[in-house]
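Complex shown without one protein chain; remaining protein chains in place.
Think of it as A and B in the order they're written, each chain with its own count starting at 1.
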Amino acid sequence: MNRLRLNNILMALVIALAFIWLFIPFVMAVLWSLVDPSQPWTADKLLPPAMSFYRWVNMWQNSSLQPALLTSYTLAPSAAILSLLLAFPTSFALGRIAFPGREVAKTLCLLPLVVPPFITAVFFTALLYRLGLTAWRPGAIIFAHAVVFLPFSIRILTVSFETVRQDHIDAARDLGAGHWARFKAAYLPALRPGIYASLLIVFIQSIEEFAIAFIVGSPDVVTIPVLLYSALGQDYVRPNAAVLSLILVIPNVFLMLFLERLLKSANPTLASGKG
Amino acid sequence: MTARQWITVTLLLMPGLGLIVWLIGTVVYIAFAQSFGLYNINGESALTTAYWADLLGNNIYLRSVRYSTYIGVMSAIFSVVLAYPLAIWLRKPFTGSMTIGSILKAPLLVHGLVAAFLFVNVISYHGILNQFMQWIGIWDGPHRLQNDNNAIAVLILQTWKNMPFALLLLTGALQGISDDVLDAARDLGAGSWARFRKIIAPLTVSGMQAAIVIIFIGAVSDFAFQVIAGPINRQSLAQLMVGYKGRGDWNSAAVVGATMIIVALFGSAILAGLSKIVMRGRLK
């Protein structure tokens, strides 16, 4: 019974701490995003004296928020699809062919995760300059995102390929299915959750990615994180930064929760959120 | 494996693994080559150690190596030290443990830049923390907390963002230990501390190493937290590198980049080795 009480005290403690480190910061951000410019929110007042959606409307109409959203939400799906296409053959090999050195190959796939993103960003730019490929920056970002986030798609799809059952393939073959029919009957059902999960995770990562978008894209391409970065830096207006922060974080939370469920249905051992 | 099968496998690996190895390999190669004056974008390429010599004699560079290493080590240690007891607590499910777990992992869903904004907002000169401290009467007037010299703000942000990640890895490692094994240790006379030292710690050491290495590399190469909340009189390696690159000094940027790779590599090897020595409860 003593243990139970200790547990309850600990739970109360964690919830209290969570209040301080999650709830208060977010409430502050929401409040700041609602501050009406007619009356400034000064330190002596608990709540903003005048609240409105003015900042939200204003940011939407008069800043580079719209083009940034458009850019982010164009780059991310493109990177997700490219990453999926690039990952497919490798995952097939890793998941279904037993070749010597397979474990080494799997480990090598994790390389982009251990090289600091700013290194990749800066020297990928150097490579682009050297090759004279600086004309189409969005393309460069899509390519870099697709490759840097390949470890996620390869990992997820490899597990999916591993779960395809050989007897399903054999059964389809036994019943006279050709290559395409076999793929549709035996592979696709097992791969589908993995494909969705791969698309979604690369999409989320790409939306969030800052280093490559900032370095490779500068100065023409502005994504949401880049916009937020400049809003926190040279043109810091707190209510505007609050609006941008919330725009970046809210869809992300829903996408991640959706991803978690998707991964759980695809493979319980993979359900670990980001990583 | 026949030659034909090898060709098939190689071709299949090309677009995925091949591209990864090519891009990362090229990037790292360029960083090292440019730091020695090779592979220049404009101007002559010639092998020289001048850029290294130049920066190794430069105080700003040396200070940022020390600073980034400090941030990396401290962030890794804080995150893991906080996550360990929580992971042990959450090892066995109880009523509400799922909720607690989700609350603790919530920062994983928050972008680093957003986290930085939220934090700066709270600690700012007229922020809620200053107001609160004055209201309860501990402080007489508002304190300037942002961009503090000891980079406490950066460390708090790094821990805020990385602790959940360490928690994730450690919970996984801890849940791999069976109840029976812990009960057996208990039955043989091991109290809570002995159970932790001799069973839990050695069996979770690889999960902890993974957490430490990944957090360390991320924190060593931090840019955003440093720029927004870090001390003004010091620069992180990433900040310094981006600065040189912005001025078109690719070679100096490459020296800093190469340094960052070396620090990340050696630092994680040392940290992983140390954590193994500390955590391993071999009886001999």
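The definition used in the following text is that contacts are C-beta pairs under 8 Å (C-beta built on N, C-alpha and C of every residue); 3 or more make two chains touch, one makes a residue touch a chain.
One rule holds for everything that comes next: contacts and distances are computed from a predicted model.
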{"item": "Per UniProt, the name of the complex member that is left out, chosen from \"Acyl carrier protein\", \"ABC transmembrane type-1 domain-containing protein\", \"Alpha-D-ribose 1-methylphosphonate 5-phosphate C-P lyase\" or \"ABC transporter ATP-binding protein\"", "value": "\"ABC transporter ATP-binding protein\""}
{"item": "Missing chain: touched chains present in the view", "value": "B"}
{"item": "Full-complex contact with the absent chain, from B:9, B:90 or B:199", "value": "B:199"}
{"item": "Absent-chain contact - pick from B:62, B:81, B:181 or B:269", "value": "B:181"}
{"item": "Among B:43, B:57, B:141 or B:189, the residue in touch with the chain that has been omitted", "value": "B:189"}
{"item": "Interface with the undisplayed chain - residues on chain B", "value": "178, 180-181, 183-191, 194, 198-199, 202-203, 281-284"}
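Methods note: only the chains that are shown with their structure count from here on.
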{"item": "Intercentroid distance (Cα basis), chain B paired with chain A, Å", "value": "18"}
{"item": "Residue ranges of chain B in contact with chain A within the complex", "value": "1, 5-6, 8-9, 11-17, 19-21, 23-24, 26-28, 30-31, 34, 39, 41, 86, 89, 94, 96, 100, 103-114, 116-122, 124, 126-128, 130-131, 142, 160, 165, 168-169, 172, 213-214, 217-218, 220-221, 223-224, 227-228, 238, 241-242, 245, 250, 253-254, 257, 260-261, 264"}
{"item": "Residues of chain A defined as touching chain B within the complex", "value": "7, 10-11, 14-15, 18, 21-22, 24-26, 28-29, 32, 42-43, 85-93, 97, 99-100, 105, 108-109, 111-120, 122-127, 129-130, 144, 147-148, 150-151, 154, 208, 210-211, 215, 225, 228-229, 232-233, 238, 241-242, 245, 248-249, 252-253, 256-257, 272-275"}
